[in-house]
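Every protein chain but one is kept in place in this view of the complex.
Here the chain labels run A, B, C and D in written order, and each chain numbers its own residues starting at 1.
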Amino acid sequence: MNKYYWLIPVLPLLGAVFNGLVGKRAGKGAVTIVGLGVVLGSLLLAISAFFAMKGMPDHRLVLDYGEWMATGALSVPFGLVVDPLSGTMMLVVAGIGFLIHLYSVGYMHGDEGYARFFSYMNLFVFFMLTLVLGSSLVLMFVGWEGVGLCSYLLIGYFFETDFAPDAGLKAFLTNRLGDLGVVIGMMVLFAAFGTLTVSDILTQAGHLAPEVGFGVLTFATLMLFVGATGKSAQLPLYLWLPDAMAGPTPVSALIHAATMVTSGIYMICRLAPVFTLAPITMDVVAWVGAATALFAATIGLVQRDIKKVLAYSTVSQLGYMFLGLGASGFAAGFFHVFTHAWFKALLFLGAGSVIHAMHHGAPSAHAQHGQEDGAHAPSDPGVSPEQDLFKMGGLKAKMPITFWTMLIATLAIIGFPGTSGFASKDEILYLAYLKNPALWAVGVVTACFTAFYMLRLFTLAFLGKARDPHAYDHAHESPATMTLPLALLAVGTVLAVWLGWPKAFGGDFRIEAWLAPATTFGQLHGAHGEHGSHQLAWALASVSTLLGLGSAAFGYFSYKDGLAVSAARAAQFPFLHKLLLNKYYVDEGVELYLLRPIRWCGNVLWKLFDVIIIDGVGVNLPGALARVSGDFTALLQTGRVRNYALSMALGAAVLLYVFLK
Amino acid sequence: MSLTPSQWAALLPLILPALGACLIPLMALDKDQATSKWIRVVMYGTALLAVGASFWYLTDLWNTGAQPSFHQLRMDRLAQFTGIFVLVAAALTILQSWDHFHQEGWVKGETLSLLLFSVTGMMLFASTSHFVVLFLGLELFSIPLYALVGTVRARPESAEGGMKYFLTGAVASSCFLMGGVLIYGLSGTLDLAAAALTLKAQGLALDPLVLAGAALLLLGFLFKVSAVPFHQWTPDAYEASPHPIAGFMSVATKGVAFIALLRIFPGSLAPLGTVGVKMQAVVAVLAVATLVIGNLTALVQTNVKRMLAYSSISHAGYLMLGFVAGTPAAYDGVLFYLVIYLAMNMGAFGLLTAFGLVGEKTTFDDLRGLGWKRPAMGISAAIFMLSLAGIPPLGGFYGKYMIFRELVGTGHVGMAILGVLASLVSAYYYLRFLVALFLQAPGAEAERLASDRPAVHAPLAGATVLVCAAIVLAGGFLQTFLADGFARRALVDGLGLIR
Amino acid sequence: MTWLNSHPLTFLVFAPAILGFLILALPHALGRLSRMLGFMGALAFFVLSLAWLLGHGGGADISERAPWFTLVGLPVDYALGVDGLNLWLVILTTFLVPLTMLGTWDSLKDRIGTFAAMFLLLETGMLGALMAQDLFFFYLFWEAMLIPMYFMIGVWGGDERRYAANKFFLFTLSGSLLWLVALLYLANKAGGFNPAIMGQAASALPFGVQCWLFIAFAVAFAIKVPLFPLHTWLPDAHVQAPTAGSVILAGVLLKLGGYGFIRFAIPMFPQAALHYAQPIAILSVIAIIYGALVAMVQRDIKKLVAYSSVSHMGFVMLGLASFTVIGTQGAMLQMLNHGISTGALFLLVGMLYDRAHTRMIADFGGVAVKMPVFTTFFLIVTLSSIGLPLTNGFVGEFWILNGTFLSGFSWGRLYASIATSGVLLGAVYMLWMFKRVFWGPENKDEDSGTHHLHTDLNAREIAVMLPIVVLIIWMGVHPRTFVAVSEAPVTALLKEAKAPAPRTFVLKPAVHEAPAVPAAQAPAPREGHAAEPAAHEVHR
Amino acid sequence: MTGMDAILHGGLQGYLVVALLLFSIGLATVLLRRTLLLQFMGVELMLNAANVALLAFARFRGGDAQAMVFYLFIIAVAACEAAVGLALVIGLFRHRDTTDSDRAASLKQ
Partner (left out) sequence: MFITFALITLLGALGMLLQKNVIVAGLCMVAAFFGVAGLFVLLANPVAAALQIIVYTGAIMVLVLFVIMMLNSHEEEKAQTPRPVQRWLSLALVAALAFGAVKLVMASAGLKALAVSGAAVPRAMTLQKVGTTLFADHLLGFEVAGLLLLAAMIGAVALTKRDL
């Protein structure tokens, strides 16, 4: 079986190529079969590989497929590594990926670009699996950039709109900005370790002492973290993620919630031993994560667009994960990745289902999404009507499956005791407290905000009464291809807790031990969680859970009767409301203080430097000077023969002078 | 009086064109020569025959390796080289003038006669180191040229150009004469080679009068090669004269003057070491001036003939650089360059005839779009212009290469850099020619005029252009043959310059 | 056949010119036949070059050398050779010529036969310059190339073609003429134009003289590259040139600059080259960023691509300046990459222009709706141009950056880090342009370019683009195919040049519990330690 | 005889001074006068100056007949120049109705 594992990433690639090249002609049926088939095949192979890995004595399955780019001292093989970390991630990607593919069959059924969509999605799975399985940083970077590309293509999927291309471009460029960090980080690591193969780096790292102060590894890891902030939408590179909701909802679920955006966390886990060597970086990671979590959560409080709320929630949750990583809780962070993948995908797909339901009148998905730019929304031009929370309400009755699955996901995300969200979040908060109580405090506040806006979302969408009767009348439960994934994801959300119920509550947090071969690579850095006591864990958990539930209740009561209460509150704090509603004006600031100066700079360089200085002074001026002096010398040719004779006489004088001198 | 065969051999190459020159005016006595074609055919035939016979005879001499002499005339390899050079130029000129005068609407047998006289004078000028013959040769080729320049009676500018050429030329030849006389006076002999030896023997090599004499001699040569500041007649005279004559002047006068300069200064006067050094110093200064002024002024010309005139001035600059280097190999380069230059410039002027440009209609605008109408001529034009600009792999590049190489080899890197900068400038105005030919469509007015006029019919001029193009190309690919087999042997056997 | 067997390179170099002259001699009315003849010929040359150059084991050196002539005491050899340094550039040339001919089959209406002839003459010039192993011989081709290119721009170009053609010609000529003087100077010292002998002679000269000579060489090559600030001829030439001219200009002509460095300037003046590595690197970094920033604000797609060339070729020069095997190999690959990707971009822009008769970005919008196939190809090429992994662009840039970072020079790390931003900026201008042209609502304006688009790519155009796409992926996935042959010569060359050994970081092992010194500032022992004095020696 | 004496009393130096002064005056005529005929006479004067020098040298070389022959040729040349020069002047006058060389300046630059 081993020799077929290269197909795990390649199968989706083949699917992408097929769908891209001949999908349109082959028809929707073929596209569906191929598009889903390859991911399913990949999933099955992945499961097989996973168990093969488990069978290995050191839980590592190394697959090498020859040299890719080797020259001089640099050698980068095409190699795949399956270990507990990548294996788990691989399963998440393939598994959730498959579910979302399945969901998309229903969601995208009316779209003209059906084949194109599946081509992109398959391609994404290919790149994501490459990212996860790549044995070297470079191969990981292939996936890293590749998922960025797919994200770009999928965000810009409705390319004939105004908004989607912009959002895609923004996503790609912001990611690229982060990728610079990865490239620089790789260069530094290569200069330091002489290799870019992950296992080699980790082996060497095991023999090193942690850096005190700012050293090479600190620099390298910080640079890698810059990449992570780009991909995982952390401050300050989070800007693209909310805009990324311009893509079709399955995309948001798969890429911008479950998989791609977590690749930053995944990378840090991958290189955990190296990061552990750089305490400064760990602090930075923790604080950036905490700040992002809080920052995004505050914005999420007031958004009207259902997907925007979820997007900021994602940013916020990603912040949590980094907070966990920064607190050396690699397993905790990764566990949150895992649980988050389930419940956030579920939330998005649920939202998609709602949007699907809210949409009325237009027969084709094409036209439906043509309106996603929100040009027709009367009350708020920034939000399209079918995504506007303020126009929903009472959908519980119309779409029960969606309602119930969404409820499970919401409970998970707000950390309702006993859910998977509770388990992962609590572990992170606990570790944060051990690192620095302030971090814990930020985390708890964020949790409260999360609980508030999630309940706000849930209440506005499903409870109360319909605020847009027309849309409500047309709303309907989604088809089975969509509800089935919802159900499966809900099951996953519930079951995920099994993997990491905290020790403090009698669990074994088995994921830590499970990941240990990968995150510690046989060394014993970062053995945390032993410093505190179960009493402390209980106390902390109680505080945060109580506060969270209180916020949730607050959220529910604020919105259960419509919008009046919240409107009154907004009027009470107009400035704050406006600030949050406009996302702290960061986009505007970036445009004003970053992009415009750069374009101005380009223009100045071009018009002033290129055209005037180099071309004008350096190139054309000598030419003009030559012509002018030519005009001058031509004046010497007066046409009067006496002058000619005089010049000859002068010449004679020169000759005589030189000869007689 | 009877002459020995050897003396005949030395004289015959000169006698043949002279004979032609004497015969043709007899045919030109007929008043209807413009209209009766057969007379024209006979006149041109005679001229070509004279030139051809002389050429044939000279090549024969060259092949046998004989170097006969008659009194002061030394028909050595260098002289044979010169003869072949001049005769080729003359033949091309004769062929081109058939078409040109036909286009202009008049034919004068006298022009052919004068041309042949001039050819005789040139061969004489470059074949002797005796001052009397040198002077007579100079006058024999100059005076017919004065007349030729002023011969286009229909154009007021023609006589003006001739007058300017004449007056400046007469001043220059007076200076030349005075210089010769001074050297004679102090040495007692009119043979410059003998004079140099005598002066050296008497320790008079540094006598101021000798140096002044040498300076004045040099002036005569520099005038003929149109070096700055003795160049100002050039554009006026070229513009005034018929196209083929302008081509002939630009090529033959310059070539012969350079060869004579070579024969006299580094050759005959070599024993007077200082003179050679000072000559190089002066030529260096003037070469710089020539390159700068020639090229810059050429840049702003609108008239093609004037552009070519200034270009010929700037080429004099490059050739002078060969003298600045002053090594045998550099002189080899000079001779090689002259051969290519002959083809390039005769070709360029021939193009004007081939394109049927008459009178004053020789501006760049008149050339527009012609390259596409006459592709063979267009390609030839490209070859000439690029070669003039010194773009490899054409012949012009090799000439420059040889000269610059010696220049750099003798430590004149600065001069070489100036030289290449000058060719950069020159590339611009040569490209302008091509721009007009290929890159610009003819103006509406020009199109209308062209449709009124009968189609240009210039087969002979066209043929000469093709021949010239072939020579330029050959210069690029058979450079060794031309440089070593032709130019170098002329130097070795004629001057004994190369070791 | 026996002659062919012993003179394959001669045939490859001169056969195109001979065919070109033949076509030139054909009457004007037979333009279509001429074009077909030219294309078939070029295709045949490509096949032959593949068969001959890759045929026996792929990359064994082939050379032809014979004394050619001796003028003014300097022997000139007729020397052609194909080795690891130029093998793929030669094949790139023979590949691009027929491809471009096919790709621009219908773009020109006038004088198509003459154009084909010019193209073939240009091919001779390029192949000759790539293969020449004697500097005089090289110079001949180097200059001769200008002539057909001049006419291609000047005759078939856009509205400002005369200015652009003249600028191209004179700009390039200015550098090479000064170079000629240096060449002659050195040839005088060496007694010939054989690069090896000239190199030896150069090493005997005082260091100051070597520097001047190197500068003369470098300027001539840098103009061709073009290196900032000698690049301004490029945008004009590209914008005005017909599509085919742009493709070849970007695809091959620019490469000759970089090739000149690696073939002649660096091996002949290693000391001076090391001495000037930093200035070159600075200019390269400026070129990378400057080209990108300026490209960003262009309104004409072609001009944008032209400036992107400046940026990309900056990477090549940076790789060469790094004096590491990785960097130099990256530069070698990047030259090929740029030839393929930018050539393809120009082809695509040409296809767009042929349909819309405009190249202004603002005239488009929503092209993807009208021409989906075209959009796909454009996207792939764009991605290659911005260096997405698994396309060719990534490998080259990654190597160059890594090589520079590792470079034995003290500035390597900083410049590599700065140059990385070129990767971002490249994405900015390319994708921004892509978005504005291809995405967004369809431009409904009657005068707009989009409005004039009626057909997607036809079979011929797809046939042109497919091999390019295949190459883009191939070079990205298996770059060894294209750089394996150059590894040995590059390594030898750098060793010969006494390039400073790579500087690596040294990390503190755990057993030492000494207070950690930031390793970045710590003097690098290992090979790096030996490199320091060498670098100082160079910087005297 | 030395210095000025030699010049004033008919020594070789005297003749040479006369010749060179004559030459200068001839040149001055070409440079300063605008009438073509006068300029032409200036040229003749320059030739004559050479003649004077030539024959003076011949005298002090013991009556060198070579120089005398050369003198004959120079006279012939002068005659030829006169013929062509005057023909050109006449030709110019026919077109321009002037013998002022400054006015015959349509060819320039």
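To be clear about the criterion, a contact is a pair of C-beta atoms (placed from the backbone, for glycine too) under 8 Å apart; a residue touches a chain by one contact, two chains touch by 3 or more.
Note that the structure is a prediction, hence the values are computed from the model and not measured.
**Student:** Where does the absent chain touch, in terms of which shown chains it meets?
**Tutor:** Computed over the complete complex, the missing chain touches A, B, D.
**Student:** Tell me which of B:Pro13, B:Pro68 or B:Gly137 is the one touching the absent chain.
**Tutor:** B:Gly137
**Student:** Where the complex has a chain not shown, which of A:Leu45, A:Ala541 or A:Leu646 is the residue touching it?
**Tutor:** Checking each option in A:Leu45, A:Ala541 or A:Leu646, the one touching the absent chain turns out to be A:Leu646.
**Student:** Which parts of subunit D are in contact with the chain that was left out?
**Tutor:** Against the missing chain, subunit D presents residues 1-3, 6-18, 20-29, 31-35, 37-38, 40-42, 44-45, 48, 51-52, 55-63, 65-66, 68-73, 75-84, 86-91, 93, 98-100, 102-103.
**Student:** Contacts of subunit B with the missing chain: which residues?
**Tutor:** Interface with the chain not displayed, on the subunit B side: 1, 18, 21-22, 25, 31, 34, 70-73, 106, 108, 110-111, 113-114, 117-118, 120-121, 124, 132-133, 136-137, 139-140, 143-144, 146-148, 150-151, 153, 159, 162, 185-186, 199, 202, 204, 207-210, 212.
**Student:** Spell out, residue by residue, where the missing chain touches subunit A.
**Tutor:** Against the left-out chain, subunit A lists 640, 642-643, 646, 649-650, 652-653, 656, 660.
FYI, only the chains that are shown with their structure count from here on.
**Student:** Report which of B-D and A-D is connected by more C-beta pairs in contact.
**Tutor:** Comparing B-D with A-D, the pair joined by more C-beta contacts is B-D.
**Student:** Please report how many Å separate the Cα centroid of subunit A from that of subunit D, as a whole number.
**Tutor:** 98
**Student:** Multi-chain contacts in subunit B: which residues touch at least two other chains?
**Tutor:** Each of 163-164, 167, 171, 175, 235-236, 297, 300-301, 428 in subunit B touches at least two other chains.
**Student:** Taking each residue of subunit A in turn, which ones touch at least two of the other chains?
**Tutor:** Within subunit A, residues 623, 634, 637, 639, 641, 645 contact more than one other chain.
**Student:** Along subunit A, where are the residues that touch subunit C in the complex?
**Tutor:** Touching subunit C from subunit A are residues 20, 67-74, 138, 141-142, 144-146, 149, 152, 156, 159-162, 164-166, 168-169, 172-173, 176-177, 179-180, 183-184, 186-188, 190-194, 204, 207-209, 211-217, 219, 598-599, 601-603, 605-606, 609-610, 614-615, 618-619, 623.
**Student:** If you look only at subunit D, which of its residues touch subunit B in the complex?
**Tutor:** Interface residues on subunit D, with respect to subunit B: 16, 23, 26-27, 30, 36, 39-40, 43, 46-47, 49-50, 53-54, 56-57, 61, 64, 66-67, 69-70, 73-74, 77, 80-81, 84-85, 87-89, 91-92, 94-96, 101, 104-109.
**Student:** Please name which positions on subunit B make contact with subunit A in the complex.
**Tutor:** So the residues of subunit B in touch with subunit A come to 163-164, 167-168, 171-172, 175, 208, 211-212, 214-216, 218-219, 222-223, 228-230, 232-233, 235-236, 275, 278, 281-282, 285-286, 292-293, 296-301, 425, 428.
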